[in-house]
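A single protein chain has been omitted; all remaining protein chains appear in their positions.
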Amino acid sequence: MRITGTFLDEITHDIPANNWGSTAWTREFRTLKSIGIDTVILIRAGCGRTVAYPSVVLEREVKTYPVYEDLVDLFLTLSEENDMAFYFGTYDSVTFATHQRTMQQHLDLGRALIDEAWKLYGQRSAFKGWYLTFEIGEQDPTRLACLRQLGQHCKELAPKLPTLISPYIAGPKAVATPVSLSDHASSWDQMLGELESVVDIVAFQDGHVDYHELPDFLQANSELISRHGMRAWSNVESFDRDMPFNFPPIDWRKLWWKMEAAAASGVDKLITFEFSHFMSPQSSWPAARHLFMRYCDHFGIDPKPSP
Amino acid sequence: MRITGTFLDEITHDIPANNWGSTAWTREFRTLKSIGIDTVILIRAGCGRTVAYPSVVLEREVKTYPVYEDLVDLFLTLSEENDMAFYFGTYDSVTFATHQRTMQQHLDLGRALIDEAWKLYGQRSAFKGWYLTFEIGEQDPTRLACLRQLGQHCKELAPKLPTLISPYIAGPKAVATPVSLSDHASSWDQMLGELESVVDIVAFQDGHVDYHELPDFLQANSELISRHGMRAWSNVESFDRDMPFNFPPIDWRKLWWKMEAAAASGVDKLITFEFSHFMSPQSSWPAARHLFMRYCDHFGIDPKPSP
Partner (left out) sequence: MRITGTFLDEITHDIPANNWGSTAWTREFRTLKSIGIDTVILIRAGCGRTVAYPSVVLEREVKTYPVYEDLVDLFLTLSEENDMAFYFGTYDSVTFATHQRTMQQHLDLGRALIDEAWKLYGQRSAFKGWYLTFEIGEQDPTRLACLRQLGQHCKELAPKLPTLISPYIAGPKAVATPVSLSDHASSWDQMLGELESVVDIVAFQDGHVDYHELPDFLQANSELISRHGMRAWSNVESFDRDMPFNFPPIDWRKLWWKMEAAAASGVDKLITFEFSHFMSPQSSWPAARHLFMRYCDHFGIDPKPSP
């Protein structure tokens, strides 16, 4: 079972920039296409003062930094050229808050950004879904409210477009007091209950538990997601969480273990955070190129040479 | 407004070595020339036991490590070949002290090294200035005395050669209790007062405050520096201070925001710390090559292909 989707991490905060321009991105999308990627997911349209496109809403409300180029337009254009589905990641005012906001203000800002994006890009043929950008692992009323109410807003604007979330397991690589499998399951049973009808797809991050515990967690996630009428994908992280610095490309063997565990759990689709830094032949991490080659070898893919 | 100067970080302590030999340095200087760099600044001639040229003075006083090659001669030769001004960075006995020294001993050692360097290299046509290597952000009597008295010594040896310093703002990325703009201004008004007539050029590091606060700090710096009869440059740092490890090349957008802010503040010149690790097409960080390409695209520079 191959990875057929990837995040695009271009409002990055903890991943050093590749510093690609449109030529490199054009080449990248061809590489993505050549190995079977059909879905790209913008991690977020903006975060704090940084924004991926010239947003009048955010400039007015947040005093954004200047926007160098319209990355949403670029990614939509390249998605169209390569016949891919583009998921638009919403604005994150929570994670790196530039000032205190009330819950209502978070929601108002999130909705205003979604409205603006839909007006600007909603007619583009590659605009195929929404990614609700708030990552959540345990009970967190602010994030859960953002997911629910902003997800609801997306569904009202575009009833046919799916909404995607990518939560995490509160495991030993995420928190000091790791959750047990049964507490994880009961906690997420409740949270997914609150997200029914506004979230269509759940792609848990797979990097926060040890490799030998991952199959059981993936199995539990898959069952929970089905029970709530959603589709299960797996976010097979391609960076290594076990190294002395954050983050190099992952060891191929770990990626393989995680892909096998995800396939066994019965998910519909594998996506990754994220190809361009950690698996791409043109990544700034040379080990990513070798990870790409191991991945292609494994699946018998004959990669197109980069021009 | 382009970057026309760069530090040379070859007595490095927190930047991993590129491990270049003279062939790579020769190529590097041609690249520097091709994008308009006219000034190179050796960050320091020595630090603790490590030294950039075979210094009899330091070998006697500090028990230096063996010197593999004379980097000062190499950089002067390449500066001459490429018509650049070379600034000689002084010896740092303070930052990584190998043993306790009195203030007088620091100054004696600093002056002895300056005398030796002037005798060895002072007649070289590219030797165009001194860089007083002590970085200072807040009141620090030792560093301020080093700057004042070693700067004075340089001016006595070579009255026509400019002296350069590159202090930092005690902002949130430098210290736990960040300075306010007004405290920064009054503190530096006093410190620059003590450096009048011995310091000619002040190039504040631009990386320690948030991007939205930078314009006001740069504006204040520019006015302070003029008031004290000095010239203002800006040290547009090309490494990223916002990442989980120290330091990858900076995101192009951040570099652009900072260059714009510096230009608006009315500085005479932009320099960077530093091109060879963080912006060079032959850097050990592949993202640096892409940063170089973004920079060249932005200014319409057609870079010479590296041989």
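Per-chain numbering from 1; labels A and B assigned in written order.
By definition in this document, a residue touches a chain if its C-beta (ideal position, glycine included) is under 8 Å from a C-beta of that chain, and two chains touch if they have at least 3 such contacts.
Small disclaimer: the values here were computed from a predicted structure and weren't measured.
The missing chain, though absent from the display, is touched by one residue of A:Y65, A:Y87 or A:W252; that residue is A:W252. For the chain missing from the display, the contacting residue among B:N18, B:T133 or B:Q205 is B:N18, taking the whole complex into account.
Screening A:M1, A:A24, A:L157 or A:A287 for touch with the missing chain picks out A:A287. Listed for subunit A, the residues touching the missing chain in the whole complex are 211-212, 240, 242-245, 248-253, 256-257, 260, 285-287, 290-291, 293-294, 297.
Residues of subunit B in contact with the chain left out of this view: 12-21, 24, 49-50, 63, 65-66, 68, 245-247, 283-286.
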